[in-house]
Structures are given as structure tokens and as C-alpha cells.
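As you look at this complex, bear in mind that one protein chain is not there, while each of the others sits in place.
By written order: A, B and C. Residues from 1 in each chain.
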Amino acid sequence: MKPELEPLNRREFFGVVAKSAAILGLTSAAEAKGAAQGTANPFAYDISRFQKTDPKLITYEQVTRWPIPHKDAKRLAIGPDDRLYVCADKYINSLSRTGQLGMELTLSGPASCVAVAADGTIFAGLRDHIEVFDAKGVRTARWESPDPKTWFTGLAVGAQDVFAADSVKLVVLRHDRTGKIVGRIGRKDDARNVPGFVVPSPFLDVIIHRDGLLRVNNPGRHQVEAYTFDGDFEAAWGKPTIATEGFCGCCNPIALTMLPDGRIITCEKGIPRVKVYDASGEFESVVAGAESFPENAHACTDLNDCIHGGIDAAVDSEGRIYILDIVTSEVRVMKRKG
Amino acid sequence: MDAKPHEPLSRRQFLRNGARLMTMTGLGAAAGVLSTRSTGAAWVWQIDPAKCLHCGNCATKCVLEQSAVKCVHTYAVCGYCQLCTGFFAPEPNELTTAAENQLCPTAAIKRTYVEDPYYQYSIDEQLCIGCAKCVEGCNRFGNGSLFLQIRHDRCLNCNECAISRTCPGDAFRRVPVEHPYLLKTTSR
Amino acid sequence: MTASPYHRSLVLTAWVAGAFCLLLCGVMIFEHFAAATNDPWKSPQLLTLKEELAAEPKNGDLPMEIRLLDQKFREKFRRRLALDKTGGWLLLGGMVVLVLAAGKAAALTKATPFPGPKTDAAEQATKLALRARAGLVVVAVLVAGALAIVTLDNTSVLPTNDAGWQKLTGKESVEAAPVEAPPALAEFQTNWPRFRGWDGSGVSTQTNTGTNLLWQSPIPLPGHGSPVVWGDHVFISGGTEAKREVYCYHATDGKLLWQRAVENVPGSPPKTQGVPEDTTYAAPTVATDGRRAYAFFANGDLAALNFDGSIAWTKYLGPLKNSYGFATSLAIWGTNLLFQLDQGESAGEGSKLISFQAATGRVVWERSRPVPASWATPVVGMASGKTQIITLANPWVIAYTVGDGQELWRAQLLEGEVVPSPVLAGDLVVLFNPSSKMFALRTDGAGDVTQTGVAWTHDENVPDITSPVSSGPLVFTVTSIGTVTCCQTSDGKKVWDKNLDTETQASPGIAGDRLFILGTGGTLVQLAAGREFREIGRCQIPDKFFASPAFVGGQIFLRGMTNLYCLGPAAVPKQP
Partner (left out) sequence: MTRRLKVLGLLAVLMLQALLVSAEQRFPPPEFENGYAIPTASTPAARQLWLQYVDAGVFLAALGIAVWMIYRKRSRRGLFWLSLFSLAYFGFYRKGCICPIGSPQNVVYGLFNPDYSVPVTVLLFCFAPIVVALFAGRAFCAGVCPQGALQDFLLIKPVKVPPWLEQSLSVVPFIFLGAGLIYAGTGTGFVICRYDPFVPFFRLSGGAFIVAIGAVFLLTGMFVGRAYCRFLCPYGGLLRLASLASKWRVRVTPDTCTQCRLCEQSCPFGAMREPTPANLDQNTLGVERRRLGWLIALLPVLVAAGGWGGSKFSAAAAQLHPTVALAERYVRQQKNPVEYGLMTPEALSLQRAEESPEAILAAAAALRHRFDLACALFGGWIGLVIGVKLIALSVRTRRTDFEPDQGACFACARCFTACPNERVRLGWMPAAEQPTTP
């Protein structure tokens, strides 16, 4: 044992200091290196391989795209002589095929869906009621909904009937042209083996197919269901898969429309894509894949939910498809290739 | 005390008293300025769900072995879907709770049947490591009811949060200790 | 030192505790690095198995394999967390035992021999101070070296000076951009750079105005924009739904120097907005500052063309919500291109006043305006000591400064479709509430001068389309049915009025001491701009006229529906 508290001689002391400096240097370099070079993220949610559509399946090409005058659009519809009607914020704008601004109706509150009859009467679905305007834009009626919790998200106008899809009460109300409710379609009813709609977000939609049946999307069950005007469940098709032929995510499709020849166009959110199915539900081709909606695909994560994302589509008499991108408030006009 | 009273105030003593007085006034001034602004509240760290980019740093950068950041579920925004994109992997084999179908690496999400066709998803905080895979899945397709929050029964409230330094979305900020959470009440 | 009985056992416990701590550290470190393969989200085995399952979902035993492996890894993960927790406390306990034992052992062996006195205290002290100073310098050098290494290691790509920052953020400050000097005010005054002359008052100081037809040239596309003249360039614009063009004629012989189409403006939709036939696409008059000509069309395209006809810059300001079609003309003042873009049926639908930097088209400032669409052109000039932009719309008359667009004063006097433009008469501004009342406002007020700012009013023969013109002491107006009225600028009292029964939509102009009224049917009437009515002469041009005349260099330029006409003194050589 050293007899006396002698100072550590210089060599020993420097040895200790050098050793500790080396350890410090090594570990700090390791930590800095690890951060800079951006190693792969083990927790990444990777669906990039589903966001690329096989080019052979894409049968439509974009003709043009133009902005719509208001933000926060919800639905679009085709009226007589191919005029386009977009409901956004508290306005309904009528636009020509080329994006010309025509009429603008101001509603009493934010609109969630719109439909236009052959004679030009405009039906605007607000949250809990429907406002009816004549072709000139004068409000002629206001149809209250039977239930305060109603949330209209889809409208379809036939010869004598107006169908309104309610995402909260999970029912499609059938009105006659005077506004009286004459029928309820789609309510869960085992006797008539109606499965019942599952709608986690406000995207229930209804269209009148040329074959005389209604087509309603059932997003929670990933299928499109056909009903008669009186509510009899006829058929259902569609399967939940992220691959191109199915409906992706938790609740798709979110919008339906029909080509003049009866084929059905479906729109999906999460992976924004518009596809063509034949009337019986066979997948036929893709109108536009996720690559053509970069901001929309990216928006759901930025907006931190998909309720305020999504797309809608409408078809004019010549079969040209107008796709409304809700996130960028733009309409793209697509024409069949070749 | 050792300062002998009769000793005349030596020059160094005088310097010391001067320095002491000056420092005391300086500290008093600084304390005065700061205490007028201080609200007496103390701060704790929290994540702003709107800014979180679900990058997974919360699972690895916290000083605690098992991160104090957990996933939190706003049931009122949830759609109770049968195919929940926060629970199931992007291409689930079948809609069961088997390991191969689950997205969560530590099986921390419990899926319980409520009634046809609804299922409830709840987070087991013992297992959750705060990796935000389920948050990304839910936000990308669904209503965005899953989000990350610092759990203050676990958080040591370090003076500088080790995760906040590396957060790509600049989502960490100090919140008063009485309201330590930034919960997502609406779908926003 | 006597080895006290406890010493050996203490040293032994110290060694045991040390070994235990080292072992525990080894286990924990190994577990930490082993995690890379065993954590459920990182383990390569599990990831490959899941890939295989995704490849062939029907394979039966893959799922079972994944479930077992996943279960195992999750248990390992749980155990590792538990181990770390207990490991931490065990390590702490081990360290305490080690420290106590070693401390006690060291204490027992610490002999405390009695230190002898220091002999060479003084020179040891100086040696210490010397070495300490040397050591301090070494430390200073080390610190400086470390900072230098860090500085060299992290070179920054961000700029170091302000100019660099502004270039990076794309906001070149105005003075940084190389703006050529604007032409002098005098040069503006001798030309006819915008609608109704350099300040929009419709007055020219030339006295040798002749009315003999010198030349006429056809205009390819229709438009209501008045001609503007700079030197020997005459600019007009024309346009239809299909095409919009700017034309440049030679002032002396009327030859069409060039014609340039304004198309594919970035952002402008390919199919243009519909505009009612009678307003045409080229109602706004062109403006020029001797370097470029600026044209705006009713579909929202704004273009700047160099004097050689090439495009300098273009902008799309639409879609415009204007049911009758946009007609406000551009105003130019120094390097500011001022543009009153009023639109919509009610306030708050995007009406604004914009000041562009004439050279680059960059927006210098922009003021939103609480007004719907309007068709009047602002007047810009010196009034009450300040350069003011006076704009008319329903219901507000608003004056702004030119430099930064600050609002000077406003008056709520107008309603309906505001078409006539205002004129400056001394420090008063004369304007019409269309077909109801003529106002003269003082221009030195501030804030809302609706009650206090009105100098006088006159409610007889108030035009609804043409703008007034003032020779200074007198103000002349002409209604669309042709009634000319002369009032005193000081108090607004009528001096005389006369009905010329010629339908008139072009605003009157004054050149020298003669008042020129241009009827839509092509009759150009010359009156004496004095206190009593006197008709000097009248001539007829076979065309329809809606645009106001331009008076430059003794000539009058008139824009008809089909031709551009130039009247002047017979065969007088043009002054240089």
C-alpha cells in the first residue's frame, strides 16, 4: 500500500483521462452516426406497393382539370344538358363542362350532397334537411328530416322519387317530389334479409341505376348493394381487400355513379382510386389510381383523419367522368382511352 | 463566527461585501422580472396530435426503457369497424386476432365484440410501446380516433424531453400541469 | 499497518460485489444488443415469415409458425423489460455494497503518517503557478481546437448574409431587383399612356388639334378599349372568346407594326369564361409606361408586352365573377401598375385593388375592398398635396395612397352599377352617382367623410355611362342621349346646357380650349370649352364609337368598332 497520499503520477493520470475520452468519443460518434444516416423505420406503415396501379388496368386519361370556386367541397352531380353542380361549403355552384362558373346558390348552412332532376330542379342536402331550388335558383321548398340526428350524405333524383341517404340513421329515405317520405330502404331487417348499412364516416351514397334498381354503397361491409324502390334487397357485391379489385381500408367505397351503359363507377378514400365495375359487380378497369391524387393520398395522414379527405365522381351523357378531389378542390375530367 | 469584530474592514472584505450586494440585487431583479411572468404553474410535456407524424421515435427515444408515450383512443370518434385498419395489418389473412393479422408489434390492442357488426378496440398500456403504427393505420383510412399522448403516470417530466429533440413534426410542447393532456375530442 | 481481522473479509466482499456488478452490466448490455433480433417488430425471422404468408395466404402452417414465434418474442420482450428494471436495482445494490466494502477496506488501510513540514514552500508555489498557467494555455488551445474542429466538421449550406437569405426565400427586396428608372412625369403628360390621359382626366394641353382624317386602319378583333399612345406607338386590344390580342400601330401612317395573341397564361383554364356580347373581351383600355404595354382581358388574363411585341410577363387573375363582363381599365403611375379588380354580387367576394411592379408583374401590395363588381376606372393624381388613387364602387368612394395602398378616406355615396369614372378638378374630385346625382368631394379628409367631404352636389342631367371632364373652373358632362351640361367647379351651379341629340357613350375630352364630344354614330362635335355654348365644328366618321378619344401631338385617335382613325391638322409634319 502506498504509505502516503502521493499524487498520481502524470503517466497514470493521463492514462485514465485518455481511456475515458476514448469511450466518450466512440459512443458519441455512434449516436450521431445513427441519427444522421436515417436508418429504415421499423414501425413504418408500408402500403406503398398498393399505391401503384398496374398501367394495363387504367382505361381512362385526364382531359383537363380546373379548380372549383369554393373549398371544402363534398359531392358533385350532373344536371340537364351536362351542367355540373358542385356542393362546397354553403354554396351550390353550377359549372359548364369546361369549368365555366355559372349560377351560385347560397344555402343556409354547409351542404353535404346535391342532385339535379331532369327538369333542372336542384336538391341540396344539408345536414338535417333538404332544400329544393328551381332551375333559376329560387328556393321552392325545405324538407325537414324525420330525425334531428340525420346526416344526409347522398341524393338521387328519379322521375317521381327523391332518394336521400342518411349516414347516421343508416337508412335511405324515399321522398316523392312533394317531399313526403313514402319509404325507408336498407334498415336492418332479418325477415327481408336486409343486412343493414355499416357507415363509420359520413359517406353513404345512393344512385338510381338504369335497370330500375337502386345501388347503395355499404362502406363498413365493403360492398355495393342493390335494392328495389320499395326496399327489397336484391343483390350485393364487393370484397374487402387492399388489392386493386377490392375495396381497401376500413370503410370503402364512399361514392357511386353510373356510366350511360350501366357500368358502375366506385370511389375510395385512404388509397384514393376510382374504378369501373360492371352492373353485376365484376371488376372491369381503373379510371384513376392513387398516383393521380398525390395530395389526396397524402392528406389523410396530414389532416389526421380521412373524414375530411375523399373523392366523388359524376358522369355526363357522353360517358366522360368528372372526379371531384375534395382535398385540392379541383375537378378532373377523364375520357375513355382510345 | 470567525470574523473578528475589532479587525478593521480590510480591502478584500469590502470588495466581497460589494460583490455580494451587487449579485443579490442582480438575482433579485432577474427573479422579479421572471416571477411577474411566471404563472406559478409548472409545465409538463405533451404531444399535439394534429402535428404528430407517427414516425415511431416515441418508442425508441424516451429515456425510459418502455416509453412513457402510449396510444390513446377517443372512442367517441371511433367507427367501431369490423375491419379496423389500426388493428389489422394492411392485407390481413382473415379478420381474427391471430398474430399474423395484427398490426401491433406487441399485441397491445384488445379487440372485443360489441354487437353485430361492431367491435371495440382498446389499448393495453402495459404492452403498448408508443410506436404509432396503429395511429398511422387508423388516420390513413379511418376516422383518426387513435393518437399518441405522453402518459403522466409514467413520464418523469425531464427538463428537456429526449423525444422532443428528435420529433420531425415539432409536435412536443409544454402544457400546464393542471391540463396535462391534448386529447382529440373531434375528428380533427 | 496491522491487518485487522475485518480487512481481508472487506476486501473479499468488495471484489465479490465488483464482480457481481460487472457480470450484471455484461448481461444487461448483451440483452440490450440482442434485442435487435428478438424484438417482435425488428426480428428478421418474423418479418420474412409474414412476407411469405402475404405471398401465399392459403399456406396452412405458416400462420401457426408466426403465432408461436410472435408469442415467444413478445414474452422475451416482456422479460427483458422486467430484467432491466430489477437489473437496475440489483446494480444499484451491488454498487452500494462494493462502495461500502471498498471504502471501509481503504479506510482501515489508510495509514495517516504525520506529514513533515514543507521545506521549499515558496518556490513550490511559484512552480505551481507557472505550471498552472501553462496548463491553462493548453486547455484554452484544446477548447479552441475543439470548437474549430466542430466548425469545420459541420459546414453550413445556409447563407450567411441577408441578400443570400432573401434570394433563398425568393423575396428579393424591391431595391435589390434591378428596376430601370421610370420615365419622368413630364414624359407621361405629353403622351396618352392610359384611359383618358396620364391622370385619367381626359384633358390634353395641345392646342393645334385638327379634325381632318389622316389615316384609318382596320382592327382585326372587336373591343371597347380606348387607344393609348406613347411616342409613335398606338396600342389597342381586341378579343373574342376564342382569341385575345394586342395591336400596335404607327402613329403617323397607321401601319399595323405588330399584333400579339395573349394565350396559355399559366393558371388560366383553356376554355375562357363567358362574357356578354356587348361588353366584349377587350373593354379594359391598355396602359403603357414607354417600356411595355399592359393589357387585361375580361377572362382574367393580364399581359405585359414589350414595345417589340414580345411578351414580358403574364398573370391569370380570374375566374372573375362579373355578370356584365369586366371593363375597368388599368392605371399606370411611375413603376406601379394599378388594377381595381372588383367582382361578385356582394361585398367580400374577392374585390381588391392590386399594385403590380410594372417591370416584373410582382404584387407590390394588395388591398381587399368591401364592394361588389364595378366598371369605373380609378383616377390617379396629385390632390391636396398627396398622390391619391380614387376608386368608385357601390356604395363606397375610397381613396388610397400609391406607395403602400393605405386607405386615406372613404365616402358612402353611390349605388347600382357604377360605370362613370371620376376626374380631378383642382383639389376636388367630381364623380357621379349614375343618373341620379353629381358630387364634388374634397380630397383632404381622413376616414369616413360621407357627411363632411361633399363640397357640392348637382342633380340635373347626370350621365350614367360617360365620365365628366373639367377645364379647371368649369366641369362638362354629356348624358347618353347627348345633353351637354357645363357647371362651375367652385359651387356646381349650372352655367349652360344644350342637347346635341347625338347618342353618346364615349367620355368627352378637352384639348386646348375645345371640348370634343364623340357620338356613338360617329359624329365628332367640337364646342368651345367656355362659359357660353358655341359649336365650333362637327365632322362625321362612318363607324360606331364606344371608346373615348385620345389627344396626342395635335392628333385625335378614335377607336371604332371596325377601324382605328386618326384625325389631325391637314398634312402637318409631326413634331419630333
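Points to keep in mind about this one:
In the analysis below, a contact is a pair of C-beta atoms (placed from the backbone, for glycine too) under 8 Å apart; a residue touches a chain by one contact, two chains touch by 3 or more.
Remember, predicted model here, so these are calculated numbers, not experimental data.
Listed by label, the shown chains that the missing chain touches in the whole complex are A, B, C. Note that of C:Leu12, C:Met64 or C:Ala144, the residue touching the chain absent from this view is C:Ala144. Check A:Pro69, A:Gly99, A:Gly186 or A:Pro202 against the missing chain and you find that the one touching it is A:Pro202. Where subunit C meets the chain that is not shown, the touching residues are 25, 32, 84-85, 88-89, 92, 95, 99, 102-103, 106, 112, 114-118, 121-122, 125-126, 128-129, 131-136, 138-140, 143-144, 147, 150-151, 153-158, 160, 165, 168-171. Taking the whole complex into account, subunit B touches the unshown chain at residues 1-3, 15-17, 19-20, 23-24, 27, 30-31, 33-35, 37-44, 50, 53-57, 63-65, 72-80, 114-115, 118, 120, 122, 136, 143, 151-153, 155-160, 162, 165-170, 174, 177-178, 180-181, 183, 185-188.
Contact residues of subunit A toward the unshown chain are 5-8, 10, 13, 16, 20, 23-24, 27-28, 30-31, 38-41, 43-46, 48, 71-72, 89, 110, 127, 149, 151, 167-168, 198, 200-202, 294-295, 298-299, 302-303, 307-308, 327-329.
Everything below uses one rule, namely that only the chains that are shown with their structure count from here on.
Chain-to-chain contact here is organised exhaustively, every possible pair of chains being in touch. If each chain is reduced to the centroid of its CA atoms, subunit B and subunit C end up 41 Å from each other.
Between the Cα centres of subunit A and subunit C there is a gap of 34 Å. If you average the Cα atoms of subunit A and of subunit B, the two centres end up 32 Å apart. Across the assembly, subunit C contributes residues 41 that each touch 2 or more other chains.
Subunit B has residues 91, 105, 131, 133 in contact with two or more other chains. The part of subunit B that touches subunit C in the complex is made up of residues 65-66, 89, 91, 93, 98-100, 105-107, 127, 131, 133. Residues 49-50, 52-56, 59, 77-85, 90-91, 103, 105, 117, 131-133, 136-137, 139-144, 147, 166, 184, 187-188 of subunit B are the ones that touch subunit A when the two sit in their complex.
Residue ranges on subunit C touching subunit A, taken from their complex, read 1, 41-42, 109, 111, 113, 115, 269-271, 273-274, 319, 321.
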